[in-house]
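Removed from the display is one protein chain of the complex; every other protein chain stays in position.
When the chains are written out, they are named A and B in that same order, and each has its own residue count from 1.
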Amino acid sequence: MEPQRILIQLDPDRHASVFDAVVAIDSNVQHLLQYSDVEPESVRGLVHGAMFTRGPADLKNTAIFVGGSQVSAGEALFKAVRQSFFGPVRCSVMFDGNGANTTAVAAVLSAAKHLPLSGCRSVVLGGTGPVGGRVAKLMARQGSHVCLVSRDLAKAQSACEQILKQIGSTDQAALQACASSDQNALRVALGEAQVVFACGAAGVQLLNRDQLSACPKLKVVIDLNAVPPEGIEGISVMDKAVQRGERFDYGAVGVGGLKMKIHRAAIGKLFTCNDAVLDAEEIFAIGQSL
Amino acid sequence: MEPQRILIQLDPDRHASVFDAVVAIDSNVQHLLQYSDVEPESVRGLVHGAMFTRGPADLKNTAIFVGGSQVSAGEALFKAVRQSFFGPVRCSVMFDGNGANTTAVAAVLSAAKHLPLSGCRSVVLGGTGPVGGRVAKLMARQGSHVCLVSRDLAKAQSACEQILKQIGSTDQAALQACASSDQNALRVALGEAQVVFACGAAGVQLLNRDQLSACPKLKVVIDLNAVPPEGIEGISVMDKAVQRGERFDYGAVGVGGLKMKIHRAAIGKLFTCNDAVLDAEEIFAIGQSL
Partner (left out) sequence: MEPQRILIQLDPDRHASVFDAVVAIDSNVQHLLQYSDVEPESVRGLVHGAMFTRGPADLKNTAIFVGGSQVSAGEALFKAVRQSFFGPVRCSVMFDGNGANTTAVAAVLSAAKHLPLSGCRSVVLGGTGPVGGRVAKLMARQGSHVCLVSRDLAKAQSACEQILKQIGSTDQAALQACASSDQNALRVALGEAQVVFACGAAGVQLLNRDQLSACPKLKVVIDLNAVPPEGIEGISVMDKAVQRGERFDYGAVGVGGLKMKIHRAAIGKLFTCNDAVLDAEEIFAIGQSL
């Protein structure tokens, strides 16, 4: 008899995410073990409990999901999980702190429906946040020339360096930093862009209607902010490939359906082998295959 | 495929109630998510996780149960749950802190087996406690003339005012307060009563044998105290419609079977729609329909 599919939900928050739990159950997880208030030093014991219970052939039915609302705390848990493995006795693990991975992947794949990403020019507003950084990385990896925008130029530059290193690129032109206060540089970048993503904090407007209308080459606009006012003025949270002139517009809910589909497919993927490590790029590949 | 039935158990206690969990599972809940040490400020995030995962058609398969041993802390959570909803994207919720709702409903429905409640005279001992207050409200709502007894007259009067307001009644005679120390008033009330409920603290005797035998009109006596000594002397915890003269007597265990049946039916009701809000009166209606 095939062993039951067990998902171990590791969450840094005081109460493990209901959202992550419901999606897990809707992804055919049979037993969900919820752990809240998890700190990196507790991870090893929990992971070893997953590794040393089932035989090698059955280990693919035990998997780990790291989520919760705090992205960097979750990343520390995800790292601790990976460091707890040694040798082939391991189990699959996915990271999706605050939905950052699945949201970024859904945003980039939404854009990809309307133009080839390779060679396109894109602007990522809020590029130093957890979703923005992932969107910039995925876009750069796909061959887009990305302008990563942040209030803080130094942080934007540091984010760009880190991403270039992660994707193993030495092409500085592939990813350029821009301060949102540098109106001139921003205008130039937006004027050239075919795609713009708004990945800022909830309820913060990053682009107004005038700025948006001054972007003649835009093919896709994606605003991931779900809390009024809009991150990009004029883009509704419900927009899902709404055509306005040459542009296709997406709001947070418009991207949400695909995000959920990707999330569920990624959970499903965990149970197909015992060594999947699903971070942004692996989840992107899953999203592409849908 | 119909989504799995998920119940989110919100509990203010250090350890979420095993009792509530077992009853949930016996009510055909497929996945139980237990949350302990829940405070009102954590509720919104948990409820939004329930609201924003499944589509509208599937939301009736996600529900929330607020329980635990601390009734007023649970009431605060129940309120926070209701305040977390906005618009039609919501899910069903039930409150049964310390079993107060299901116990009160089972007690009142037990009485209703033996006489019409409308127009009857009833005495609720321990009427300012969580079960007593609910019994008094349900009885008043059914048209009984209720005497609500407490050690503290001011608290009894305040409870009566609150209940009259809740049921939208201006008939002061429908619900009268009485101090348990006022032997004369209590004797008069008991002398007229067809039903008496003992809803006091565990292990506290509220009525002795002499007082009980001086109540000529009693048709039903219900003692909800399960810890010796009896809340009403001479009523056994196991009594279940035991006939003594003109009276039918019930103890806590005697009411317990119906209470459990009502609890399970109420949990089942949660999964029939996505907007049920089950407090004392809604649970009473469910109990009536069994």
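Following the convention adopted for this analysis, a residue touches a chain if its C-beta (ideal position, glycine included) is under 8 Å from a C-beta of that chain, and two chains touch if they have at least 3 such contacts.
This structure is a prediction, so every number in the text was calculated from the model and none was measured.
**Q** Can you tell me which of A:Gln4, A:Ser118 or A:Ser181 touches the chain that was removed from the display?
**A** A:Gln4
**Q** Among B:Asp26, B:Glu39, B:Asp171 or B:Glu246, choose the residue that contacts the chain missing from this document, as touch is defined above.
**A** Missing-chain contact among the listed residues: B:Asp26.
**Q** With the missing chain put back, which residues of chain B would touch it? List them for me.
**A** Residues touching the hidden chain, for chain B, are 14-15, 17-23, 25-26, 32, 34, 69, 260.
**Q** Which parts of chain A face the unshown chain closely enough to count as touching?
**A** Spelled out for chain A, the touching residues are 3-4, 6, 8, 31, 33-35, 37-38, 42, 45-50, 52-54, 62.
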